[in-house]
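I'd like to ask some things about the structure below.
Here the complex is missing one protein chain, while the rest keep their positions.
Coming up: chain A.
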């Protein structure tokens, strides 16, 4: 692998050098993507050909279009309501072998992984506040516990920070890591998911026995294994992902990261709770059950009293809804009666997975000119009208079929190392940019700007229009609104 050379540029004329995107992998030989793309040889995108000057002689209009395309690309995702395993048990397996000291991902695979892991831990508990996470490392043919299974993000982050002092060394052992993960997940209750996420930088695994036996044991304990490769596809990882996720396509369970941004995207994808198939009784391990939980109220005592969890005198705390013992922090389990005590805000963090906001539709000029809506309903930014926007529309129209490629060229431009063009992503962003800069919520018929579109779908998960329109409260007052909405959504998705 030592001959993998990022800076290596063949003898092409100087003015073309910086525009060329050099793919890697001819030296390494085997870097391929999970989608079956082969990064062999050269791949060149002529991004400069797609940049069209606007009427004012600048490329601002094109750049704006590209930014919008980029924002929109990340936005258009599946909004089908699905059953998701929201209470999760996830074990993260980090490869700490010598392969991780490669510098093909900047600064090194190892440091980048540590940095992303910290971000992952934070995001994981944002998205899955009542879930459990554990971290396992593998090096020198061993598996070691980095951070035991727990629900406290700060512990995990502190434990991961300690890895900064260590160097990656030796060879990884998939089997030992998987065995350790299986043991840690053994006690996970049946209504939770059992997941393992492996970040695998090496191309080999040094195992004490037959790893296939371990894989069979994982299948038997309903543990789903996802793998993010950092070097190239490895046959055993493919087998592992296929066998432990029989219902999912390989592209969702085993992917090789192409560049830093792609790596991050893949990693962060694992923070979204996994979908569970409808038949929960047999097959996979997630079983549904009804859990009794308490939503305690916070109190402040005039004088300190002992808490039930640490027997320390404290003034503030939460009273168990069932037995009124005082606990210090939530979520926790009542030490006296065993009731799960949580804040309803913890549960609410997952609701947008259950009631996703539908994607908004692009508005054509024909429709926009008929409508009386002249500014964004959410933020009041006035929309451009057709005449003032003419030059911009022309330029974006000229690059219409190519803007996805430009957008990718731009994202790659931010990171300086040469990359393989992720073609599969460009397919998703083919459409998505509205020619009029307006996006319409089909439920309430309001128009929104791109920023509100992104914000509403990624941060608030509410439609400003739907929430403030006449009649919504009456519909909600009749109860069962959510069920009605869910069914309506499902029907429209199926049709």
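We take it that a residue touches a chain if its C-beta (ideal position, glycine included) is under 8 Å from a C-beta of that chain, and two chains touch if they have at least 3 such contacts; residues count from 1.
Heads up, the rule we're going with is that contacts and distances are computed from a predicted model.
Q: Match the chain absent from this complex view to the correct UniProt protein name in "Conserved oligomeric Golgi complex subunit 4", "General transcription and DNA repair factor IIH subunit TFB4", "Ras-related protein Rab-30" or "Queuine tRNA-ribosyltransferase catalytic subunit 1".
A: "General transcription and DNA repair factor IIH subunit TFB4"
Q: For the full complex, which residue in A:117, A:176, A:325 or A:436 touches the chain that was left out?
A: For the chain that is not drawn, the touching residue is A:176.
Q: In the complete assembly, which of A:217, A:291, A:306 or A:366 touches the absent chain?
A: A:291
Q: Thinking of the whole complex, not just what is shown, which of A:197, A:270 or A:342 touches the missing chain?
A: Result: among the candidates, A:342 touches the missing chain.
Q: Which positions on chain A touch the chain that was left off?
A: Residues of chain A in touch with the missing chain: 70-71, 74, 83-87, 123, 126, 130, 132, 140-145, 148-151, 170-171, 173, 176, 179-180, 183-184, 187-189, 191-192, 206-209, 276, 280-281, 286-300, 318, 321-322, 331-333, 338-340, 342-345, 347-352, 354-355, 374-376, 378-382, 414, 451-452, 454-456, 458-464, 467-474, 476-477, 479-483, 486.
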